[in-house]
Each structure stands twice: as C-alpha cells, then as structure tokens.
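Only one protein chain is missing; all other protein chains are in place.
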Amino acid sequence: MNALKNPPGVKTTGMWLFVLSDLLTFATLLVIYTALRIANPDWPRPFTLSPAIVYATIMTVVLLASSLTMVWAVAAMAEDDRKNTVKWLLATIAGGIAFIALHLTEWRHLVLEDKITASTGLFGAVFFGVTGLHMLHVACGAVYLSILTAGVARGKFSAEDIETGGLYWHFVDLVWMFIFPLVYLMAVKP
Amino acid sequence: MAIAILIAALAGATLALFFQPRWWFPDAISAHAKAYDAHFVVTLWIVGCIFVFAQGLLAWVVFRYRDRGQAPEAHEGSGKLEVIWTSATAVLFIGLAFAGQGIWAGIHLEASNPHALHVEVLAKQFAWSYRYAGPDGIFGRVDIRQIDDSAGNAFGIDSKDPNGRDDITAALLRVPAGRPVELYLKSRDVIHNFFVRELRLKQDVVPGMTIPLRFTADKPGTYEVPCSELCGLGHHQMRSALVVMAPGEFDAWLQEAQQKVAAP
Amino acid sequence: MIIFSIDHKVIGKQYIGLALFSVVLGTLLSLIMRFHLVYPDAKVRLFQAMWPDGAPGGQMTPELYLSLMTMHGTIMVFFVLTTAPQSGFGNYFLPLQIGAHDMAFPVLNMLSFWTTALSLLTLLAAFFVEGGAPLSGWTAYPPLSGLGRITGPGEGLGQDLWILSIALFCVASLMAAINFIATIIELRAPGMGYFDMPLTCWGWFVTALISLFAFAVLLAGGILLLLDRTAGTSFFIPGGLIVNDQVQSRSGGSPILFQHLFWFFGHPEVYIAILPGMGLISTVLSVFSGKKVFGYKAMAIALVSIGGLGFVVWGHHMFISGMSPYSSIAFSVLTLAVGVPSAVKTFNWLATLWGGRLRFTAAMHYALGFVSLFITGGITGLVLGQPGLDVYFHDTYFVVAHFHLIMGVAAIFAIFAAFHYWFPLMYGRFLNERLGKVHFFLTFLGVYAVFVPLHFAGFVGNPRRYPDFKEYEFLKSVMPLHIGVTHAAYFLGAVQLIFLFNYFWSQRHGAIAPANPWNAATREWRND
Partner (left out) sequence: MTYVKVWIGLVALTLVEAGLAWIRTAPTLMLALLLVLSLIKAALIAWWFMHLRTHRPKPLTVLIPMLFVFVGLLLSLLPDGIRAGAMR
C-alpha cells in the first residue's frame, strides 16, 4: 500500500490545485452576478452605509485578522513550536466562528427587517447564494482547522499539514476580498 | 489485412450512401436556402475528399505494412512534415470557417426590411400561435393576466389597447410568397425551437427574449414546422406549419381574417 | 479492506467495474429507446413490469422515453466516458508509467471513487421516485429543468436528484483531477521530465487539467440551478412566464446564461472523454508497428492545444440559442481551429504506422478502428462548426451521429484497446485474442451500420429527442432508415456479449501472459 512517503510539497501543491478550481467556481458565480446585473438595469441597491457597510467592514477585518493568526500558526509550526501553533490555530478558529456569527446576525437582519430572502428577487438570490457558499467554506475551514488543532496538540501532523490548512484558510479570505466590494459595496443605496 | 479491407469497404459504403437521392434535404424555397445548399455542397466536397484521403491512406498503410517479416523503419518524426500538415490543415479549416460566414450573416446580420410583413410567433408547451398586427400595422399591448387560451387569446392582447383590437391571431403561419417576412419569436414557458427545413432556418425561442428572424419564401406550399428544442413530454407533437401563399391569396385570407376580428 | 481500499490499482479496477456496470445499463436503455422509436405502438409486457406508470398496458409513454434518453446520456457521458479512460485506467497505470509508488493522495483517491459511486446511486434513484426520472436531457436546460414539477413529469424530485448527482460527480471529478495533476507534477520518477512521459500520461494530464477547471464551472451552474429549483431564486428564469396556465412570480434571470455555463463544461467534457483514448491509441499503434510514436513532441503539444482550444469553442453548441450572432462567428473560427491539432494527431498516427511492421493483435485492431472512427466522426465537425450550416443540423440526428461516433464509440474503442493491451498486467492473463478480433470485426461493422445512416436522417431534418415520428409527414420517409438502424443496434448490442464473456472468462481461464508480452517500452511493463 502506501509504504513510501510522498516528497515534501505534494500536499501544498494539491491544496493549490483545489484553491484554483474553487476560485473558478466562485468566479463563475460572480460572473453570473455581473451578467444578471447588466441584464437588469433596475438592480436593487439596499445597503445603507451605516450600519450595513460598517458591519460588513468589521466582518472583513475579523476575517483578515484570522488570516494573520493563521500565518502565525504556520510560522510557529515551521519552528516546531506546537504550543504556540495550537494557540494561534484556536485564535484563527475563533475568528472564523466570529465571522460566521456576525454574518448570521446580518442575514437575520436582512430577512426579518429588510424582508430580503433568496426568493424575493435577484439581489437576494445572488447575495444569499454567494455569501452562503462562502460561509459554507468558512464553516468547513473551521472544522478542518479544529481537526488540525486537535492533532497538533497530540503531536500529530507536520509543518506541511498546517501550511496546507493555512492555504485553505487564506483562500477563503481571498475570496471574501472580492465578495465584499462586489456584493456589498456595489449595492450601497445611491 | 482483413481490417484494411473492412476499413476500405465501410468507407466506400458510407460514400455510396451519398449518391442515393432518397434521404436528402427538402427543396429550398428561398434565396438564402439556395445559398445554403450551394455552400453545403462546397463543404461536402472538401469533407468528402478528406474522408476518402484519410480512410484510404489508413487502409493502404495497414495493407502495405502488414507483418511480412520486414524490419520496421526507424523514423521518429520530422519537423518539416509537422509544419507542412499543420499549416495546410490550418489554412484549409480556418479558410472554410471564414467562407461559411456568409451564410450566417444572411440569417442574423442583415438589416431589417422596411416593407417586411411582421408576425409575432408565440410558443408554449406544446403549441404555436401567430399574431399579425392588422390594418394599423401596430401590435397591441400585451398583458399576461389576460392570457386565455380557451378564449383564443394566447398572446394576452390587452382588451383596453385600441391598437390590439384589429390584431389577428392564427394557428398557422401564413405568409405571401416573395415578400420579406420578419418574425418575432417569443416563448411563454420553456425554450422551444422554430425550424423550417425548406428555409434552412432554425432558431431557439427563448422565454424572456424576443428574437427576430427574417426570411423571404419564394415558393407557395405548406411546410411543416417541428419543434426542435426539447420542451417536455409533448415535444414531438408540437407541430405547426408555414403556409406560403401566392400574394393574391394571402391578401384574400388576411382580409377575411380581419373581417372576422372586426365583427365579433 | 478491499472495499475502501486506498491502493490505486484496486481503485482503478473499482472505477472500471463501475463503468462496466454503467455501460451495460446505458446500452440497455438505448436499445429500449431504439425499439420504441420504430414500434411506438407496440405493447411490451416487460416494459409494463419495469415501469408500471411509464408504460401502462406495456405501451411506453413519451415521458418515459424522454427520461430513458436523459438517463442514457447522463450515464454514458459521466459514468462511462469520464470514469473508465481517466479514473479507471489512469488510476491503475499512471503511477506505474511514471514510476510513482501510488497516486499522490491515496485517501482522496478512495473518497473520489466512493463519491462517484454515491453520485451514480443518486442518479439511479431518480428512476424510483414519484414522477420518475427527469426528461430534460443530459443538458438540462432551464426553464424546463428549473421550475419544478410544473413543467412536466420527472421535473420534481427526479430532476433534483439528477442535479445532486451531477454536483456530487463534479466534486468527485475535482478530487480526482487534483490527485492526477499533483501526481504527475510531483511524483515522476527521478530524471523523468514532462517530455519523457508516455503519451498516455500526457492524455491523463491534460484531461485532469481540463477537469479541474471545467467541473468547477459546472459545479457553480449546478448549484445555481438547484437554488432556482429549491430556494425560489431566479438565476436562469426570466419574468412573465406562464407555465401550465399558472403565472410564475420569478423574474430577471436568463436561460442562456445556464447554457453558457453548461457548455463551458460540456465541450471540454468531450475532450475529457477522448484525450486519454488518444494517448493510449498512440502507444498501442507504436508498440504494434514496432516503431516509436511519430512526432512525439508534436503529439504532446497537440494534446495540450486540443485541451486549451477545447475551452474556447463551447459556443458552437449555442449557435441557434439566441446567443449574440457575433459571438457565433468567433466561436466558429475557433471551432474549426480545434480541428487542426486533431488532424495533426491523425497524420502522426498514420506516420507511426508508415514503414512499420504491423502486428494485428486484438488491441491493434481496436486502435486502427479508433483512427477510422475518429476520422469519420471528426470530419462532420467541419460542417457543424460553421454556424450557417449548423442552423439546419442542430438538434437533428446528424448531430447525434457526429457525437456518438467521435466521443462515444471512438472513446469506447480506445477502452476496448486498453482492455486488450493491459489485461495481462491487470490479471496476469491474456484476453482471448480470437474472441477479441471477432468482437472487433462485428462491432466495427455494427457501429458503421448504426451511426452512418443517422447522418442521413439528419439531412432530412429529423429532429432528435422525439419519442416517435408519427406526427410529421416528412418523417415518414426516414422510418425505413430508423428501422434499419434499430436492427443494427440490436446486432451491435448482442455482439457486446462476446466482449463481456471474454472479459470475465479470461480473468480465470485466459492464456497465462509472460512479462511484457507485447514488447512495450513503457515503464509499467518493467519488473521493478
């Protein structure tokens, strides 16, 4: 069976391939969004600057912060400092959970107060479709990192495993860098 | 050895089928359709020559180099040959692509004719309706809440719009021979397809879009219109017809239809 | 743990088994369809027993026919043509050919197979739910597929399961693609450059790259379509629809956008099916003519350019869709351009044979049959690639004949060649050569007898996806043609039993194969 070990770098290569492919999935959603928006000049722009955009900006900063802690976790693991790795991984997971919590609060607000759902029109469809898929990725990432954390604490996993997990986490962050301006900022009330 | 003969025989049989007259295009009834046929024949000759050449060469190589105990020659490639056949096929294929654009331009890139007869075509699961603007030459407004197939108002012509009162709806597409016709294709539910074999025209009818289609039919007759985009379980029964009439006959029909609309 | 094995050889065989099951099922569906086409009024007890709702009294309903057609297409394209040549033989032989100990991610490999199996089960489940299997074809164009059960039978839960199955298949294929690419990039034997790999590996490599990007787009399309169906969104559904006399509340979407997404995947999918075969055929032709592949580098480059150009030609499936007519011109030129590397491959195959000493083994027969079918099926692309001409042929039997020959039958001939060529490595025995040749001759004959006449139904303008041809005057003339094709199809279906018998019989009773029986030069035959 798998008696021989893979040379270093295989896992990160695999993750990069996944990232590229998943980026294309997100890009497709955003291209469809663009095409629909072009086809519908009366596209709704429901977001107010405050609180909606302020809120979304905070969410963005939280997600960015979790990327920073992730970088530190990878760096710590590279020096075989498992204690700090666990610490920073936990911080990253906390950031991810905070992001999801903020996001769900925002969804709740949209559904209950602004009466926007996925079926009320194309804006809702795009908004909940794109952010929903992204949130799913964040949630999967939180689970993934939890598994890594538990493993690292028990002495399992190599620096490359953490590096690979980091790639995934940063990719989720990277996607948000497009969702925030295109879905939120381009839908601010004129 | 046997395979060489089989390849040659099957290629020959395929070729022979092209000389039977039974299964072929129907008569062309417009200038565009005739141009289509002419370009198709050119394409067919090119394709046919490639077919005969390639299959023939394959059969011959297989026959010629069958195992007779000879030593295989040792050539692994030739840059010169690669360049020659790559550029030759590139010129041929891409040239063909450009040569074919005239036919395409004849369908979609020609300007609308101001004297054209305008007809709206409405597809739904699983029937076609046609609407003529009537003497005022203006299509009445449409209101989807007034759609009522049983009352003969498949289009949902708004009863409040005076322009719509003289609109004529029909189950067959009747057009005068020799006059340009401009269709506006619309669908009420799913994607359908408007196909007239004799015009060599085929266009999807997409819900949410109004797609224009222009033609001038020359030869009177009745031509079947099969739906050619899968639209559900009645797809194969969604039949209509294009009736090309002599101009006098068409005018008489139109007049009669107008009188019917005017006197409810 | 033979079931959840992470050994690439076992997984490869599992994929091949799955593809064999699927191809038998898909073929049976097509034979039932062919029967109904020419005897639409016949009452068959068996049909009633199998589909009490779909064939009341034994007479098949149009919706049953259309659902069989949808399932036939889906099963054949996804579970046969995508799995067998790439995931099946690729998994088994790629690591051997590049000198790797296994695929880069064995567990991912196992997960990928089981996701594929789950996807197949999900698809088959559609047969058994209320309303039956979907009837919107393997292309599933909305709004027909996007509005739910209101558009017709099979469009309820059946269509949901179909989309779910495709989404699962996308995920599985992405996993497999990541695995293939990572293996080729990272695990080649020391000293083996990209241009030292056998052409089979190039075929798998380019196919995996295509999969990585094509399935990502299809996945997005599938998600959006599923949202349209279940969450009430309207990505692909325009406003003002009245379906089944009910006014629909959705608005703003565009059905054409789905077609773009679908064919952005759908056209490269054709190459996913055929590129591994092209790689293999190059090897087989070279081995059995006792020569090296003519123009190895040109062949590798041609594979890459077919893969690349394959992504810029999807619009030729949409010439009549209402797409911008200017886009059509661009897509047309690019489409005919993709014919160039295909022609280059054909010339190189002929040049490989030229001056050789041809040993007519069964595998060689299939390889030569592949080349012949590739030519026959390929050149009609020169007709269909021109939008002006495609207007007449689109959605007629001409198209059916074209794609069955090139992506269906040619790819399957490559699979037959692969079986005969690699069987000694997989089972230590030969597939029976004599049976193989008999099977080849009968199949080759049958394939031409089935698919060449269908072109002529296309000349008459015979639309595809019709359950019967009773409604139209002009289709009466093609009935003799269809009757002939149906009988040829039965002949063709029957002779496949020879192969199945050979496959199972030879595993136990075939002649014992020595090491490297074909005298091949590639690594998998080496005993190390």
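Note that the chains are named A, B and C in the order they appear, and that numbering of residues resets to 1 at the start of each chain.
Assume a residue touches a chain if its C-beta (ideal position, glycine included) is under 8 Å from a C-beta of that chain, and two chains touch if they have at least 3 such contacts.
Just so it is clear, the structure is predicted and the values come from calculations on it, not from any experiment.
A.B. asks: Given that one chain is not shown, what are the shown chains it touches?
C.D. replies: Listed by label, the shown chains it touches are A, B, C.
A.B. asks: Quick one: say which of C:Q246, C:S324 or C:N519 touches the chain that got left out.
C.D. replies: Of these options, the touching residue for the absent chain is C:S324.
A.B. asks: Return the single residue from C:Y65, C:Y92, C:W162 or C:F213 that touches the missing chain.
C.D. replies: Of the candidates C:Y65, C:Y92, C:W162 or C:F213, C:F213 is in touch with the missing chain.
A.B. asks: Any idea which of C:S30, C:N179 or C:S254 touches the chain not displayed?
C.D. replies: Residue touching the chain left out of view: C:S254.
A.B. asks: Could you list which residues of subunit A touch the chain missing from the display?
C.D. replies: On the side of subunit A, residues 9, 12-13, 16-17, 20, 23-24, 27-28, 31, 34-41, 49, 53-54, 57, 60-61, 64-65, 67-68, 70-72, 75, 163, 166-167, 170-171, 173-174, 177-178, 180-182, 185-186, 188, 190 touch the unshown chain.
A.B. asks: Residue-wise, where is subunit C in contact with the chain that is not depicted?
C.D. replies: Given the touch definition above, subunit C has residues 181, 185, 209, 213, 217, 238-239, 254, 256-257, 260-261, 264, 311-312, 322-324, 326-327 touching the missing chain.
A.B. asks: Determine and list the subunit B residues touching the chain excluded from the picture.
C.D. replies: 208-211
Basically, only the chains that are shown with their structure count from here on.
A.B. asks: How are the chains arranged in terms of who touches whom: line, ring, star, complete or other?
C.D. replies: Shape = line; chains linked end to end, path left open.
A.B. asks: Go ahead and note the Å separation of the Cα centroids belonging to subunit A and subunit C.
C.D. replies: Chain centroid spacing, subunit A to subunit C, equals 35 Å.
A.B. asks: With chain centres taken as the means of their Cα atoms, state the distance from subunit A to subunit B in Å.
C.D. replies: 48
A.B. asks: Going by the contact rule already set, what residues in subunit C reach two or more other chains?
C.D. replies: Residues 253-254 of subunit C touch two or more partner chains.
A.B. asks: Over in the complex, which subunit A residues touch subunit C? Could you list them?
C.D. replies: That would be residues 1-4, 6-7, 9-10, 13-14, 17-18, 20-22, 24-26, 28-29, 32, 35-36, 39-40, 117-119, 121-122, 124-125, 128-129, 133 of subunit A.
A.B. asks: Per the contact definition, I'd like the list of subunit B residues that touch subunit C in the complex.
C.D. replies: Those in contact with subunit C are residues 1-3, 6-7, 10-11, 13-14, 17, 20, 22-26, 36, 39-40, 43-44, 46-47, 50-51, 54-55, 57-58, 61-62, 65-78, 81-82, 85-86, 89-90, 93-94, 96-98, 100-109, 124-125, 144-145, 147, 149, 188-191, 193, 195, 197, 200-204, 206-209, 211, 224, 226-237, 239.
A.B. asks: Please give the residue numbers of subunit C that touch subunit A in the complex, ascending.
C.D. replies: Going through subunit C, the ones touching subunit A are 6-7, 101-102, 104-106, 108, 174, 177-179, 181-182, 185-187, 212-213, 215-217, 219-221, 223-224, 227, 231-235, 251-254, 257, 261.
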